[in-house]
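Would you mind keeping the following structure in view while I ask a few things?
Only one protein chain is missing; all other protein chains are in place.
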(Lines give C-alpha, C1' and ligand atoms only; values in the text may rest on other atoms or scores of the structure.)
Protein backbone atom coordinates (compact mmCIF):
# COMPACT_ATOMS: atom_id res chain seq x y z
CA UNK A 1 0.00 0.00 0.00
CA UNK A 2 1.44 3.35 -0.96
CA UNK A 3 -0.46 5.55 1.55
CA UNK A 4 0.09 5.50 5.30
CA UNK A 5 -1.37 7.72 7.99
CA UNK A 6 0.35 6.97 11.24
CA UNK A 7 1.51 8.36 14.57
CA UNK A 8 4.87 6.59 14.26
CA UNK A 9 7.89 8.20 12.64
CA UNK A 10 8.99 6.92 9.23
CA UNK A 11 12.34 5.80 7.90
CA UNK A 12 12.95 7.87 4.79
CA UNK A 13 15.83 5.66 3.70
CA UNK A 14 13.83 2.47 3.96
CA UNK A 15 10.91 4.05 2.09
CA UNK A 16 13.07 5.26 -0.79
CA UNK A 17 14.94 1.97 -0.93
CA UNK A 18 11.63 0.12 -1.14
CA UNK A 19 10.56 2.33 -4.05
CA UNK A 20 13.66 1.79 -6.10
CA UNK A 21 15.18 -1.55 -5.21
CA UNK A 22 15.34 -3.97 -8.10
CA UNK A 23 13.42 -1.65 -10.42
CA UNK A 24 15.94 -0.49 -12.97
CA UNK A 25 13.43 1.32 -15.20
CA UNK A 26 13.54 4.05 -12.55
CA UNK A 27 15.91 6.85 -13.46
CA UNK A 28 14.68 9.53 -11.07
CA UNK A 29 13.57 9.47 -7.47
CA UNK A 30 12.29 12.67 -5.86
CA UNK A 31 11.36 12.98 -2.22
CA UNK A 32 9.77 15.73 -0.21
CA UNK A 33 9.97 15.58 3.57
CA UNK A 34 8.00 18.09 5.60
CA UNK A 35 9.44 18.86 9.01
CA UNK A 36 8.09 20.68 12.07
CA UNK A 37 9.72 24.10 12.22
CA UNK A 38 10.56 25.74 15.52
CA UNK A 39 8.94 29.05 14.61
CA UNK A 40 5.87 30.46 12.89
CA UNK A 41 4.14 33.82 12.63
CA UNK A 42 2.64 32.95 16.03
CA UNK A 43 6.00 32.62 17.79
CA UNK A 44 8.26 29.82 18.96
CA UNK A 45 6.69 26.42 18.49
CA UNK A 46 6.56 24.05 21.45
CA UNK A 47 4.67 21.32 19.63
CA UNK A 48 2.06 20.74 16.97
CA UNK A 49 -0.91 18.42 17.05
CA UNK A 50 -2.18 16.88 13.83
CA UNK A 51 -5.55 15.26 13.34
CA UNK A 52 -7.20 13.77 10.28
CA UNK A 53 -10.54 12.46 9.06
CA UNK A 54 -10.10 8.69 9.07
CA UNK A 55 -11.49 7.18 5.90
CA UNK A 56 -11.63 10.42 3.97
CA UNK A 57 -7.94 11.26 4.39
CA UNK A 58 -6.84 7.98 2.80
CA UNK A 59 -9.41 8.43 0.04
CA UNK A 60 -8.34 12.02 -0.66
CA UNK A 61 -4.67 11.02 -0.90
CA UNK A 62 -5.55 8.11 -3.16
CA UNK A 63 -7.43 10.46 -5.47
CA UNK A 64 -4.44 12.81 -5.64
CA UNK A 65 -2.10 9.93 -6.44
CA UNK A 66 -4.43 8.64 -9.16
CA UNK A 67 -4.51 12.10 -10.71
CA UNK A 68 -0.71 12.34 -10.54
CA UNK A 69 -0.47 8.99 -12.33
CA UNK A 70 -2.79 10.28 -15.05
CA UNK A 71 -0.73 13.42 -15.56
CA UNK A 72 2.76 11.95 -15.44
CA UNK A 73 4.59 8.72 -16.22
CA UNK A 74 5.27 7.38 -12.76
CA UNK A 75 6.80 4.10 -11.64
CA UNK A 76 6.02 4.50 -7.97
CA UNK A 77 4.57 6.84 -5.38
CA UNK A 78 4.72 6.74 -1.58
CA UNK A 79 2.88 9.08 0.77
CA UNK A 80 3.13 9.00 4.56
CA UNK A 81 1.42 11.56 6.79
CA UNK A 82 1.91 11.53 10.53
CA UNK A 83 -0.77 12.51 13.02
CA UNK A 84 -0.75 13.17 16.76
CA UNK A 85 1.66 15.35 18.74
CA UNK A 86 4.91 16.29 17.01
CA UNK A 87 7.85 18.49 17.98
CA UNK A 88 10.26 20.77 16.14
CA UNK A 89 12.52 18.87 13.70
CA UNK A 90 10.14 15.89 13.63
CA UNK A 91 9.14 14.53 10.25
CA UNK A 92 5.49 15.27 9.36
CA UNK A 93 4.99 14.10 5.82
CA UNK A 94 6.78 12.21 3.07
CA UNK A 95 5.94 12.29 -0.62
CA UNK A 96 8.24 10.25 -2.85
CA UNK A 97 7.88 9.74 -6.59
CA UNK A 98 9.77 7.48 -8.98
CA UNK A 99 9.88 7.81 -12.75
CA UNK A 100 12.08 7.09 -15.72
CA UNK A 101 12.60 10.84 -16.12
CA UNK A 102 13.18 13.55 -13.60
CA UNK A 103 10.68 16.04 -15.05
CA UNK A 104 7.84 13.65 -14.22
CA UNK A 105 9.17 12.75 -10.78
CA UNK A 106 9.66 16.42 -9.80
CA UNK A 107 6.31 17.63 -11.12
CA UNK A 108 4.35 14.78 -9.57
CA UNK A 109 6.01 15.18 -6.16
CA UNK A 110 5.27 18.89 -6.07
CA UNK A 111 1.73 18.37 -7.39
CA UNK A 112 0.95 15.79 -4.73
CA UNK A 113 2.22 18.09 -1.96
CA UNK A 114 0.28 21.08 -3.30
CA UNK A 115 -2.96 19.11 -3.52
CA UNK A 116 -2.38 17.39 -0.18
CA UNK A 117 -2.09 20.83 1.44
CA UNK A 118 -5.37 22.03 0.00
CA UNK A 119 -7.57 18.96 -0.36
CA UNK A 120 -6.56 16.25 2.11
CA UNK A 121 -8.41 16.50 5.45
CA UNK A 122 -5.65 17.09 7.97
CA UNK A 123 -5.64 19.78 10.65
CA UNK A 124 -2.72 21.28 12.50
CA UNK A 125 -2.83 22.95 15.90
CA UNK A 126 0.25 24.89 16.84
CA UNK A 127 1.33 25.38 20.43
CA UNK A 128 3.42 28.51 20.96
CA UNK A 129 4.06 30.78 23.92
CA UNK A 130 0.93 32.64 22.71
CA UNK A 131 -1.20 29.55 23.28
CA UNK A 132 -2.71 26.93 20.95
CA UNK A 133 -4.01 27.84 17.51
CA UNK A 134 -5.60 25.79 14.74
CA UNK A 135 -3.95 26.89 11.55
CA UNK A 136 -5.79 28.15 8.48
CA UNK A 137 -5.19 26.95 4.94
CA UNK A 138 -2.35 29.13 3.66
CA UNK A 139 -3.30 31.46 0.83
CA UNK A 140 0.06 30.68 -0.83
CA UNK A 141 -0.81 26.97 -0.78
CA UNK A 142 -4.13 27.67 -2.48
CA UNK A 143 -2.29 29.65 -5.15
CA UNK A 144 0.26 26.89 -5.63
CA UNK A 145 -2.46 24.27 -6.05
CA UNK A 146 -4.22 26.46 -8.62
CA UNK A 147 -1.14 26.51 -10.85
CA UNK A 148 -1.88 22.89 -11.76
CA UNK A 149 -5.35 23.80 -13.07
CA UNK A 150 -4.07 26.28 -15.57
CA UNK A 151 -1.29 24.38 -17.24
CA UNK A 152 -1.95 21.28 -19.28
CA UNK A 153 1.46 19.82 -18.42
CA UNK A 154 4.87 20.89 -17.09
CA UNK A 155 7.00 19.09 -19.63
CA UNK B 1 31.78 20.37 2.30
CA UNK B 2 28.54 20.18 0.38
CA UNK B 3 29.94 18.85 -2.93
CA UNK B 4 31.40 15.38 -3.43
CA UNK B 5 32.56 13.65 -6.59
CA UNK B 6 33.32 10.06 -5.81
CA UNK B 7 33.39 6.50 -7.14
CA UNK B 8 31.82 5.18 -3.92
CA UNK B 9 28.09 4.85 -3.46
CA UNK B 10 26.34 7.26 -1.11
CA UNK B 11 23.94 6.75 1.75
CA UNK B 12 20.91 8.89 0.95
CA UNK B 13 19.51 8.50 4.45
CA UNK B 14 22.72 9.61 6.13
CA UNK B 15 23.02 12.57 3.78
CA UNK B 16 19.48 13.78 4.42
CA UNK B 17 19.83 13.20 8.15
CA UNK B 18 23.01 15.28 8.16
CA UNK B 19 21.18 18.10 6.37
CA UNK B 20 18.28 18.28 8.79
CA UNK B 21 19.39 17.01 12.18
CA UNK B 22 19.13 19.59 14.92
CA UNK B 23 18.13 22.36 12.51
CA UNK B 24 14.52 23.11 13.30
CA UNK B 25 14.27 26.14 11.02
CA UNK B 26 14.06 23.60 8.19
CA UNK B 27 10.49 22.89 7.16
CA UNK B 28 11.12 21.28 3.79
CA UNK B 29 13.67 18.82 2.53
CA UNK B 30 13.69 17.85 -1.15
CA UNK B 31 15.95 15.23 -2.65
CA UNK B 32 16.59 14.09 -6.18
CA UNK B 33 18.36 10.80 -6.76
CA UNK B 34 19.40 9.89 -10.28
CA UNK B 35 19.65 6.17 -10.96
CA UNK B 36 21.11 4.12 -13.79
CA UNK B 37 18.25 2.84 -15.94
CA UNK B 38 18.40 -0.55 -17.61
CA UNK B 39 17.32 0.79 -21.00
CA UNK B 40 17.88 3.71 -23.33
CA UNK B 41 17.18 4.52 -26.96
CA UNK B 42 20.34 2.50 -27.67
CA UNK B 43 19.02 -0.69 -26.12
CA UNK B 44 19.49 -2.63 -22.91
CA UNK B 45 22.15 -1.12 -20.71
CA UNK B 46 24.92 -3.34 -19.39
CA UNK B 47 26.82 -0.58 -17.63
CA UNK B 48 27.63 3.09 -17.84
CA UNK B 49 30.97 4.77 -17.35
CA UNK B 50 31.11 8.31 -16.00
CA UNK B 51 34.08 10.62 -16.18
CA UNK B 52 34.54 14.21 -15.08
CA UNK B 53 36.96 17.10 -15.37
CA UNK B 54 38.66 17.20 -11.96
CA UNK B 55 38.90 20.73 -10.70
CA UNK B 56 36.35 22.17 -13.08
CA UNK B 57 33.54 19.81 -12.07
CA UNK B 58 33.73 20.89 -8.41
CA UNK B 59 33.94 24.53 -9.47
CA UNK B 60 30.97 24.23 -11.81
CA UNK B 61 28.82 22.62 -9.11
CA UNK B 62 29.87 25.25 -6.60
CA UNK B 63 28.83 27.99 -9.00
CA UNK B 64 25.42 26.37 -9.49
CA UNK B 65 24.91 26.08 -5.73
CA UNK B 66 25.91 29.71 -5.20
CA UNK B 67 23.38 30.78 -7.82
CA UNK B 68 20.67 28.62 -6.21
CA UNK B 69 21.39 30.30 -2.88
CA UNK B 70 21.02 33.71 -4.51
CA UNK B 71 17.69 32.79 -6.06
CA UNK B 72 16.06 31.00 -3.13
CA UNK B 73 16.09 30.99 0.66
CA UNK B 74 18.01 27.81 1.39
CA UNK B 75 19.20 26.37 4.66
CA UNK B 76 21.33 23.63 3.17
CA UNK B 77 22.38 21.99 -0.09
CA UNK B 78 24.17 18.70 -0.73
CA UNK B 79 25.38 17.45 -4.12
CA UNK B 80 27.07 14.11 -4.74
CA UNK B 81 28.01 12.88 -8.22
CA UNK B 82 29.50 9.46 -8.75
CA UNK B 83 32.05 8.64 -11.42
CA UNK B 84 33.50 5.41 -12.79
CA UNK B 85 31.63 2.29 -13.85
CA UNK B 86 28.03 1.96 -12.70
CA UNK B 87 25.28 -0.59 -13.33
CA UNK B 88 21.50 -0.48 -13.68
CA UNK B 89 19.73 0.58 -10.47
CA UNK B 90 22.95 2.15 -9.09
CA UNK B 91 22.73 5.64 -7.70
CA UNK B 92 24.47 8.25 -9.91
CA UNK B 93 23.70 11.62 -8.42
CA UNK B 94 22.12 13.18 -5.35
CA UNK B 95 20.87 16.74 -5.05
CA UNK B 96 19.26 17.63 -1.73
CA UNK B 97 17.96 21.02 -0.65
CA UNK B 98 16.65 22.25 2.68
CA UNK B 99 14.57 25.36 3.27
CA UNK B 100 11.94 26.80 5.58
CA UNK B 101 9.42 26.53 2.75
CA UNK B 102 8.82 23.84 0.19
CA UNK B 103 8.57 26.16 -2.83
CA UNK B 104 12.21 27.16 -2.36
CA UNK B 105 13.42 23.63 -1.68
CA UNK B 106 11.65 22.22 -4.77
CA UNK B 107 12.70 24.99 -7.13
CA UNK B 108 16.33 24.95 -6.00
CA UNK B 109 16.62 21.17 -6.27
CA UNK B 110 15.23 21.15 -9.79
CA UNK B 111 17.32 24.16 -10.80
CA UNK B 112 20.52 22.53 -9.56
CA UNK B 113 19.76 19.32 -11.48
CA UNK B 114 18.89 21.21 -14.67
CA UNK B 115 22.09 23.25 -14.53
CA UNK B 116 24.20 20.26 -13.53
CA UNK B 117 22.97 18.44 -16.63
CA UNK B 118 23.94 21.27 -18.96
CA UNK B 119 26.92 22.98 -17.35
CA UNK B 120 28.84 20.59 -15.10
CA UNK B 121 31.61 18.70 -16.95
CA UNK B 122 30.59 15.06 -16.63
CA UNK B 123 30.45 12.54 -19.46
CA UNK B 124 28.52 9.32 -19.69
CA UNK B 125 29.36 6.34 -21.88
CA UNK B 126 26.64 3.77 -22.22
CA UNK B 127 27.37 0.11 -22.88
CA UNK B 128 24.52 -1.71 -24.61
CA UNK B 129 24.28 -4.74 -26.86
CA UNK B 130 24.90 -2.25 -29.70
CA UNK B 131 28.30 -1.34 -28.25
CA UNK B 132 29.62 1.63 -26.30
CA UNK B 133 28.37 5.16 -26.95
CA UNK B 134 29.23 8.52 -25.40
CA UNK B 135 25.94 10.27 -24.83
CA UNK B 136 25.09 13.72 -26.14
CA UNK B 137 23.59 16.51 -24.09
CA UNK B 138 19.84 15.95 -24.25
CA UNK B 139 17.91 18.66 -26.08
CA UNK B 140 15.18 18.38 -23.43
CA UNK B 141 17.77 19.12 -20.73
CA UNK B 142 18.91 22.22 -22.59
CA UNK B 143 15.28 23.36 -22.79
CA UNK B 144 14.73 22.68 -19.11
CA UNK B 145 17.79 24.68 -18.13
CA UNK B 146 16.63 27.59 -20.28
CA UNK B 147 13.38 27.86 -18.34
CA UNK B 148 15.36 29.33 -15.46
CA UNK B 149 16.66 32.18 -17.62
CA UNK B 150 13.23 33.44 -18.55
CA UNK B 151 11.49 33.53 -15.24
CA UNK B 152 12.55 35.86 -12.45
CA UNK B 153 11.32 33.44 -9.79
CA UNK B 154 9.08 30.39 -9.35
CA UNK B 155 7.26 31.52 -6.25
CA UNK C 1 -33.96 12.70 7.44
CA UNK C 2 -31.17 11.35 9.57
CA UNK C 3 -27.49 12.18 9.08
CA UNK C 4 -24.18 11.35 10.72
CA UNK C 5 -22.29 14.47 11.80
CA UNK C 6 -18.55 14.59 12.37
CA UNK C 7 -16.45 17.48 13.68
CA UNK C 8 -12.71 18.02 13.14
CA UNK C 9 -10.08 20.59 14.01
CA UNK C 10 -11.05 23.76 15.82
CA UNK C 11 -14.82 23.13 16.12
CA UNK C 12 -14.23 19.58 17.37
CA UNK C 13 -11.96 20.87 20.10
CA UNK C 14 -13.92 23.96 21.08
CA UNK C 15 -17.35 22.33 20.96
CA UNK C 16 -15.95 19.22 22.69
CA UNK C 17 -17.79 17.01 20.20
CA UNK C 18 -16.41 14.53 17.65
CA UNK C 19 -19.61 13.08 16.24
CA UNK C 20 -23.34 12.80 16.65
CA UNK C 21 -26.36 11.53 14.79
CA UNK C 22 -28.92 14.18 13.91
CA UNK C 23 -32.52 13.93 12.84
CA UNK C 24 -33.06 16.93 10.59
CA UNK C 25 -36.39 18.78 10.54
CA UNK C 26 -38.09 19.51 7.23
CA UNK C 27 -36.58 22.55 5.49
CA UNK C 28 -32.97 21.66 6.28
CA UNK C 29 -31.84 20.89 2.75
CA UNK C 30 -28.19 21.98 2.57
CA UNK C 31 -25.07 22.10 4.73
CA UNK C 32 -25.69 25.83 5.18
CA UNK C 33 -29.17 25.08 6.54
CA UNK C 34 -27.66 22.50 8.87
CA UNK C 35 -25.12 25.02 10.15
CA UNK C 36 -27.91 27.53 10.85
CA UNK C 37 -29.74 24.84 12.80
CA UNK C 38 -26.64 24.01 14.83
CA UNK C 39 -25.87 27.67 15.55
CA UNK C 40 -29.24 27.87 17.31
CA UNK C 41 -27.70 25.68 20.02
CA UNK C 42 -26.00 28.67 21.66
CA UNK C 43 -23.37 31.41 21.42
CA UNK C 44 -20.43 28.98 21.39
CA UNK C 45 -21.94 27.33 18.29
CA UNK C 46 -22.59 30.68 16.66
CA UNK C 47 -18.91 31.55 17.00
CA UNK C 48 -17.52 28.20 15.94
CA UNK C 49 -19.84 27.54 13.02
CA UNK C 50 -19.85 30.98 11.36
CA UNK C 51 -19.92 30.30 7.62
CA UNK C 52 -16.59 31.97 6.98
CA UNK C 53 -14.87 29.87 9.65
CA UNK C 54 -15.93 26.37 8.60
CA UNK C 55 -15.55 24.02 5.69
CA UNK C 56 -17.44 20.80 5.07
CA UNK C 57 -17.38 17.41 3.42
CA UNK C 58 -20.44 15.38 2.46
CA UNK C 59 -19.86 11.64 2.25
CA UNK C 60 -16.11 12.25 2.45
CA UNK C 61 -15.96 14.68 -0.47
CA UNK C 62 -15.07 18.34 0.09
CA UNK C 63 -18.05 20.45 -0.89
CA UNK C 64 -19.57 23.91 -0.80
CA UNK C 65 -21.86 24.89 2.05
CA UNK C 66 -24.63 24.89 -0.54
CA UNK C 67 -24.21 21.11 -0.99
CA UNK C 68 -27.61 19.33 -0.70
CA UNK C 69 -28.19 16.78 2.07
CA UNK C 70 -29.79 13.37 1.79
CA UNK C 71 -30.92 10.79 4.30
CA UNK C 72 -27.99 8.73 5.56
CA UNK C 73 -25.33 11.26 4.57
CA UNK C 74 -22.08 11.55 6.50
CA UNK C 75 -21.49 15.28 6.98
CA UNK C 76 -18.20 16.57 8.37
CA UNK C 77 -17.75 20.12 9.64
CA UNK C 78 -14.29 21.42 10.27
CA UNK C 79 -11.92 24.37 10.29
CA UNK C 80 -9.91 25.01 7.08
CA UNK C 81 -7.58 22.11 6.39
CA UNK C 82 -3.93 22.65 7.23
CA UNK C 83 -1.97 19.43 6.90
CA UNK C 84 1.34 18.63 5.29
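Going by the order they are written in, the chains are A, B and C; count residues from 1 in each one.
Quick note on the criterion: a residue touches a chain if its C-beta (ideal position, glycine included) is under 8 Å from a C-beta of that chain, and two chains touch if they have at least 3 such contacts.
This one's a predicted model, so the numbers in the text were calculated from it and none came from an experiment.
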item: Chain not shown, its touching partners among those shown; value: B
item: Full-complex contact with the absent chain, from B:12, B:28, B:50 or B:77; value: B:50
item: Option from B:44, B:119 or B:140 whose C-beta touches the chain left out; value: B:119
item: Interface with the unshown chain - residue positions in chain B; value: 34, 50-53, 55-56, 59-60, 81, 92-93, 113, 116-125, 134-138, 141
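Convention: only the chains that are shown with their structure count from here on.
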item: Between chain A and chain C, centroid-to-centroid distance (C-alpha), Å; value: 26
item: Inter-centroid spacing, chain C versus chain B (mean Cα positions, whole Å); value: 48
item: Residue list for chain B, restricted to those that touch at least two other chains; value: none
item: Contacts with two or more other chains, residues of chain C listed in rising order; value: none
